[in-house]
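Please see the structure below; I have some questions.
And now, chain A:
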Amino acid sequence: MSEFERKPCVYLCEGCGIKDALDIDDLERVATMEMGVPEAKRSDSFCAGDGYETLKKDMESGDVNQAIIVGCSPRVMAEQFRELPGQVIRANIREQVVWTQPPNDEDTQMMAADNIRMAAAQAQNSEPPQAYWDAASSLKLLVVGGGVSGLSAAREASKTGCEVVLVEKSDALGGWAAKWSKTIPGAAPYTGLQENGIADLIKEVEEDKNITVHTNTIIGQTEGMPGKFTTQLVNGKGDSWDVFGSIIVATGWREMDTAKLEHLGYGKSDDIVTDIQFEQRLADGNIPKTAAIIINPDKEIQPFSSGVSTKVAIKQALQIMQADPDAMVYVIYEELRAHGTAESFYREAQEAGVVFQKGEVKSVDGDLTVTVHDDLLGANIPMTGLDVVVITTGMIPNSTNIDIEAAEKGEDQLKDDIRPNLPLITINGEEPEAASDDDDGDVMPGGPILNLQYRQGPHIPVLANGFADSHYICFPYETRRTGIYTCGPVRRPMTIAEAKEDAQGAVLKAIQAMRMSNQAEAVHPRVGDLSYPEFGLNICTKCRRCTVECPFGAIDEDPETDYPVLNPSRCRRCGTCMGACPVSTISFKNYNPQMVSEMISAVEIPDEFDEKPRILVMACENDAIPALDMAGINRRQINKYMRVIPVRCLGSVTLLWVKTALEKGYDGIMLMGCKSGDDYQCHFVKGSAMAQERMSKVGETLQSMMMEEERVAVTEIAISDTRKIADTLNSFGETIEGLGLNPFKM
Partner candidate 1 sequence: MTAPLPEVASRKYDLTFARWVRDNVEGGDKMNMCMQCGTCSGSCPIGPEMDNGPRKTFMMVRAGMREEVLSSSTLWNCTSCYRCTVRCPRGIKVTAIIQGLAQVAAKEGYAPKGENASFANAFWWSASTFGKTDERLVPTLYYFSAGFMEGIRKSLDNLKIAINMLKAGRMHIGMPHTIKDKKGLKAILAKAAEIEKAKG
Partner candidate 2 sequence: MTEKKTFTYYPGCSSQGSGRHLDESIRAVMPELGIGMVDIEDWNCCGASVGQIGGGPLSNLALTGRNMAQAEKQGNKDVITGCAACYLNTHGGNEKIKADEQKKADINEALGAAGLSYNGELQVHHAMEVLVNEVGMDNIADRAKANPLKGLKVAGWVGCQTVRPFAGTDSGGNYDTYEDPDFLDDITEACGAEAVAYDSKTNCCGGSVAVMKPEKTLHLMEKILNSAKQAGADVISTPCPLCQTNLEMYQDSINKKFGTDYNFPVVFPTQLMAVAFGMEAKKDAGLHRQTIRAEKLEKMAKK
């Protein structure tokens, strides 16, 4: 039984032109008489001045613990209301009503009144969330991987006051970095071969009392959640268990399969070597008189031709020239990707006498004759008399541990979820077919790094070509396994300097995740949210929809009873599980099927003689709702029959709401979510994709109720569609008016 005793009060804001467009007395009547809110107050502005003082006094005194503020959009003035104790519930009658509807108009008044009804219903069915625990079990950081990325991460975390355990599968720290004779410049003046510096970093880590190092150790398995990752450390001598707050995977990269370099002559001679092998020769001072370095362009052989290969080619060419100024070095490239300040490094090599040659390598023979189609001379040129041919190789991410065999489950986790070759834009509308046929790339070999005991599989999810990277541009450390961050070349090809900065970024996010889970608060994107899903197991049918569809693998299954088990600190509070549950038994304290059903039912549905249809719009609060606000800011007129309910994510929309609305007499329902598919923009990965799939089944149900399929529509609205959203709603309004009213209108 919930002990929260609701003390709601309605605060009707009359400023910003509201009182010139609406009858405030009528609104007050709706809130108090109709919806049973004990008290209503009015002011020209509750965000400042004495209006704000009254609101503040009411809430600080405890008389009011649910302030229903009827006025502008929840996206405005939030800073003012965040300090108030208790719940603040906003009814948007400015951006979505007064700024998009004609003033002093019957339908405008009804829309505003309905927004208040919905807000009151929301208050009646919502209560402030409580933290699921008062402290995390562990605030220790696990770093997997002892190369430059892992070592930097461990040191940076220790410098920020964090205790670290560093696990390295081989018997020595340093990884690849320890093998380089010289390294690429990463800071101003962006020129000059750099010393390796890895030995000092290893020394720092070994002497740091905040860091415990385990070599020859891999992760047996990991279970639990941020703030409580219970992990088994396995090494030859004996396994041990430890509990961590968050995890950084810094497993770096492995060499590509050199068998794929045959067409560039690899294997035909000992002097046709990869850049890694050549590094050893440079370290031994074995300097060739003439050398060709081929920047390997092929996409099929390696995930992609990276900036790193170009910089490595420049470095090695420069090393030869500095050792012997009379040497002849040719760097052969198709696109010279020395981007950004690496241009200075490229110029340094040119100044030293390295010749850069744009062209496609046609063949490399055993006698080291490299035949290049030199684009700029427009001829095939056989280059002879070379002492060595170096081929740059790509970096294959260690998203899996190649030394252990593949796990049975979770194979689909290792397929890239972006089809990289799909043409980006549709031209005159028709769906472009993929540029190359192999849509689902082959699965990466090797076993799981962390062996996560997650229902959805043991691996960390990967993107195209196996890199365990964020899918987002503005949030480079976004991860589908909360509290588990990746850094270094496992994320994307990086030089040592870039990997060190990446380690700093990942450490910040790991410490931040520990702080959030310690306070039972959600991490990005719903930062600070205390609510979490609760499962009414009494009517749970164990259909496993929630455990399968959760984008973040937050819900496991109880091995004995099969019931869903939430790991709260993995959860991002998006509500996709709530939307998945066929019996709507999953709910959040302040966001649940019951609450939204009540909001839907609270709207006054005019009977069929009034000729006034009602359209329910459930819109994503991160993109569609701001777009609707901005349509209001631009004073674009919008269909007057729509009733808008913001949802955390379209994935949280449950079929129950659609059913409730149709039964209540709504004439049309529109769902507005973010773009789905390969270039998805949903902040919760697949919310809008889920909604589209679920709503696709509504069609048959509607037909079985003799209702037209077009009454329920799912559209994709980006935050920039501030023009398109008005047209979409208006044309949907016309479609509904064409279909006529809902036959079930009571």
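One rule holds for everything that comes next: a residue touches a chain if its C-beta (ideal position, glycine included) is under 8 Å from a C-beta of that chain, and two chains touch if they have at least 3 such contacts; residues count from 1.
Inclusion criterion for the candidates: all candidates are chains of the complex that A comes from, given by their letters.
This one's a predicted model, so the numbers in the text were calculated from it and none came from an experiment.
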{"item": "Selected neighbour of chain A [touch, this complex] from 1 or 2", "value": "1"}
{"item": "Residues of chain A defined as touching candidate 1 within the complex", "value": "326, 328, 330, 347, 350-351, 353-358, 374, 376-377, 381-385"}
